[in-house]
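Single-structure report; data block below.
A single protein chain has been omitted; all remaining protein chains appear in their positions.
A, B and C label the chains in the order they appear, each numbered from 1.
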Amino acid sequence: MKINVAVIGASGYSGLDLVRLLSQHPQVKLTAVTSERYAQQPLDRLFPTLLPRLNILLEPLQPEKIVRKADFIFIALPHKEAMEVMPFFMQSKKRVVDLSADFRFKDRRLYEKWYQKHSAPELLASAVYGLPELNRAKIKAARLVANPGCYPTSALIPLLPLVQEGLIAPGGIIVDSKSGVSGAGRSANVTSLFCEVSESFKAYSVSNHRHQPEIEEQLSLAARKPLGITFVPHLVPMNRGILSTIYADLKKPLSLDAVRAVFKKYYGKEKFVRIFPEGMLPQTGWVRGSNYCDVGFVLAGKKKLIIISAIDNLVKGAAGQAIQNMNIMLGFKEDTALEQIPIYP
Amino acid sequence: MKINVAVIGASGYSGLDLVRLLSQHPQVKLTAVTSERYAQQPLDRLFPTLLPRLNILLEPLQPEKIVRKADFIFIALPHKEAMEVMPFFMQSKKRVVDLSADFRFKDRRLYEKWYQKHSAPELLASAVYGLPELNRAKIKAARLVANPGCYPTSALIPLLPLVQEGLIAPGGIIVDSKSGVSGAGRSANVTSLFCEVSESFKAYSVSNHRHQPEIEEQLSLAARKPLGITFVPHLVPMNRGILSTIYADLKKPLSLDAVRAVFKKYYGKEKFVRIFPEGMLPQTGWVRGSNYCDVGFVLAGKKKLIIISAIDNLVKGAAGQAIQNMNIMLGFKEDTALEQIPIYP
Amino acid sequence: MKINVAVIGASGYSGLDLVRLLSQHPQVKLTAVTSERYAQQPLDRLFPTLLPRLNILLEPLQPEKIVRKADFIFIALPHKEAMEVMPFFMQSKKRVVDLSADFRFKDRRLYEKWYQKHSAPELLASAVYGLPELNRAKIKAARLVANPGCYPTSALIPLLPLVQEGLIAPGGIIVDSKSGVSGAGRSANVTSLFCEVSESFKAYSVSNHRHQPEIEEQLSLAARKPLGITFVPHLVPMNRGILSTIYADLKKPLSLDAVRAVFKKYYGKEKFVRIFPEGMLPQTGWVRGSNYCDVGFVLAGKKKLIIISAIDNLVKGAAGQAIQNMNIMLGFKEDTALEQIPIYP
Partner (left out) sequence: MKINVAVIGASGYSGLDLVRLLSQHPQVKLTAVTSERYAQQPLDRLFPTLLPRLNILLEPLQPEKIVRKADFIFIALPHKEAMEVMPFFMQSKKRVVDLSADFRFKDRRLYEKWYQKHSAPELLASAVYGLPELNRAKIKAARLVANPGCYPTSALIPLLPLVQEGLIAPGGIIVDSKSGVSGAGRSANVTSLFCEVSESFKAYSVSNHRHQPEIEEQLSLAARKPLGITFVPHLVPMNRGILSTIYADLKKPLSLDAVRAVFKKYYGKEKFVRIFPEGMLPQTGWVRGSNYCDVGFVLAGKKKLIIISAIDNLVKGAAGQAIQNMNIMLGFKEDTALEQIPIYP
């Protein structure tokens, strides 16, 4: 018995990775995929990687049609567009994983400060922030899961346990993140052209990227008090991957073993978080195509902790984590369709 | 009931891709992996992509040990080294897929002209050239399968049917191939350094690459007469993938549909060969990480056929095809462990 | 005493490379740069590479203004747009190097078959095809020079001498070209996005690229009879560079030395054509940023000649050659502003 699944917004890179992974999921039947720009085109003509397994047409988004065709819905639309269709899907008693930012914030004002006016604020309270390793029980019961941003996933997995245990001194967390270009999406922008990116490296949205308040809200919830960070994202000339270099001041000196013990407590049984042994640090190439979040760390002085985390931004940072959330919500084995070993090189 | 499998030469890129794919094979148990350089190291320390699934040490190659540990053997050694251990494995009644060039030639003199003296020529006659789509029955019965070279795979899949049907005029076949850098292996050579390859493009071994006689022997066998080609390989600044642009003169004018009919006759039921519809041509990115060989074609004038084929050189061009051969030899479902959809981007 | 120069269409990659090179030209003063999209922006804000040397605003193209400001004009507009402004520049007695395709063809019907109706056909007869090594005398006297396409430059420099000498058998020339992505320009197209190009390789416009008739017309003029070719361009994941692999059948067997003698006759004194010694073949990385066209060759059989040529598509394939043409037209030393040694890596 398979569940009928729709992917809303299937023509972007997250949408494609959702389709790629879902079509290898034994308990899923993909019954609808939408795209305004490519409506009526066969999905496998737009993305020949899918040839010839998927015989399905892209359709324009008509929510009433979707709810007739599917019982579980992934939304991979840009923010704003997601919240416009969400109330209807909720009224239709569907369960949804939303990959946009629209339902990630508990604090509506925070969302409205960084994005725009929220058109469905009544859903914010019940939406669950979909970081399975930290929030599994709530996700299981949720009807609307807000899939975390890619940078936040890479930052929160290593930081949340340390913050929750009260080990980090206030005020000094720096998250210096580096992302592959697929994070910018599949839109035709000059800044994402090959020649603008290849053989170059840059920072962007320095200290004003929208993922900063997302990270801060989750850390503040864990700390049970306001906690700010400094966040600088960078663009790497590669397709996939995020590496975050995180600098944190410890409240009091800790040994590497003590830090490791904290990670082990939180992630010892987690399949998708790999805490690296001493002397090894993550590389994005080592998680490519997989749902892993790799974490390594080093002490620089008695109280300065440097953590390196790596994810595939399209998998653990988007489509893979979304499917992990679906698996939890539907009671499937959590790693179904997510068992791929990273592809290297 | 699983079969015990050894990978001889597991520290190169083909070896790694063998291990990656085999460790996702439900009927395989990996019992031995060898490497002289990294002997005694845990395999997943050398290749952290494998963390933490594979708890196995690399060992130096001792054939007597291997035959006690494994019933099926993949050899991913350089040529010359493979033929030195092969007789022992054969005497030990093991079945072997050899990824080196040592047993690919029927004509010993051809091998010795392009490589070196052959130390186990008595095995050449019974060795089977492991191109499953053309040679499936023989592979099923073989004890020693010689896995085709990466360039030959990309050239033979599109050319063999046309040659076998007698459609190609003699003398004019040109294979202009372009390969990603993993084809050069994981050895520390200056010419494979990032800075020597990135932002550059070159031809190499022009008209004297060892894969040329391999392609020619197979085409000649299909044509039942000597058939030579012009072959120029090139190096592309990317990790994986081979695209071959093949120019062939037709004996008499053929329509695109007539060419398509030939391909359909040979590959209509083949899972791993995708014949592209008119107007679409293969790209290496569309097969990345998969066992597909994509084929498209165009007519340039009435009798000039241009064929474009694309494979992932480490999968269909090496490890994937080797496992496909094993699946056939052992009666497993042919696509077991090879069902991955290409990863894009 | 400097000449006042305008660059029409300065916001693309060819325009930028024109500005880069011209601003290092001791006899040139850049007095006007145009761009519709970026009008009124300082050029060095659009391209910070130019900071702080160039204090000039982009302006919308108003031909009457341009002719007041400049005596020599480079046009780096898309085809069609160039021919619309050309009559006015000619009436204004300006000298022009046009980087578009609009005035490259002698045969108006050929142009109209592959592009569109020509709006200034009366200028075709006097326009000179700007390949300096073959056409220097005419360029010197020309008022309108049509700068060759990037692919044609890479194909014609090696082929023209052999065709002119009558050494090539009819019917069999194949030009298999590979270009970096800057050849596609700076327009925001999905197909030029980093993630669509990186880690992939493809052929495109197989046997129907507009540079094919351009090459054919020039070869036919040299051969004094119609001469067709097979032309397949490919896209390489790199910024700059074209490598063409050219297959030609010799009328009668020639030694490598005999071929070399022909090249020496034509290019022995040419500064920008480097004929490689035996055993060395060009790579695009070895011409990066320079105005060189490198040529190497190999015999594959007695009558099959394989030539490899390499250029930087933005320099010898566009801006550099345009400036070389200007230098000839104005009586400057031909390599002024073009003396850069290639940058490697």
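Observations on the structure shown:
Following the convention adopted for this analysis, a residue touches a chain if its C-beta (ideal position, glycine included) is under 8 Å from a C-beta of that chain, and two chains touch if they have at least 3 such contacts.
Here the structure is a predicted model, which means the values were calculated and not measured.
Under the touch definition stated at the start, the shown chains contacted by the missing one in the entire complex are A, B, C. Although one chain is not drawn, the whole complex shows that of B:A6, B:V96, B:V145 or B:V197 it is B:V197 that touches it. Residue in contact with the omitted chain (choice from C:S100, C:Q218 or C:N239): C:N239.
From the options C:E36, C:E112, C:E278 or C:E339, the residue with contact to the unseen chain in the full assembly is C:E339.
Of the listed positions C:K2, C:R53, C:K69 or C:K333, the one in contact with the omitted chain in the full complex is C:R53. Taking the whole complex into account, chain C touches the unshown chain at residues 13, 16, 20, 23-24, 45, 47-53, 182, 198-199, 239-240, 274, 276, 280, 283, 285-290, 294, 339-345. Residues of chain A that touch the chain left out of the display are 172, 174, 176, 178, 180, 195-196, 198-204, 206-207, 228, 230, 232, 234, 236-241, 243, 245, 247, 281-286, 288, 298-301, 304, 306, 308, 345. Contact between chain B and the absent chain runs through residues 13, 181-182, 186, 188-190, 192-199, 237-239.
One rule holds for everything that comes next: only the chains that are shown with their structure count from here on.
Centre to centre, using the average C-alpha position, chain A and chain C are separated by 45 Å.
Here the spacing of chain A and chain B, counted between their Cα centres, is 36 Å. Spacing of chain B relative to chain C, judged by their CA centroids, is 39 angstrom.
Residues of chain B found to touch two or more other chains are 198-199, 239-240, 283, 285-286, 288, 345.
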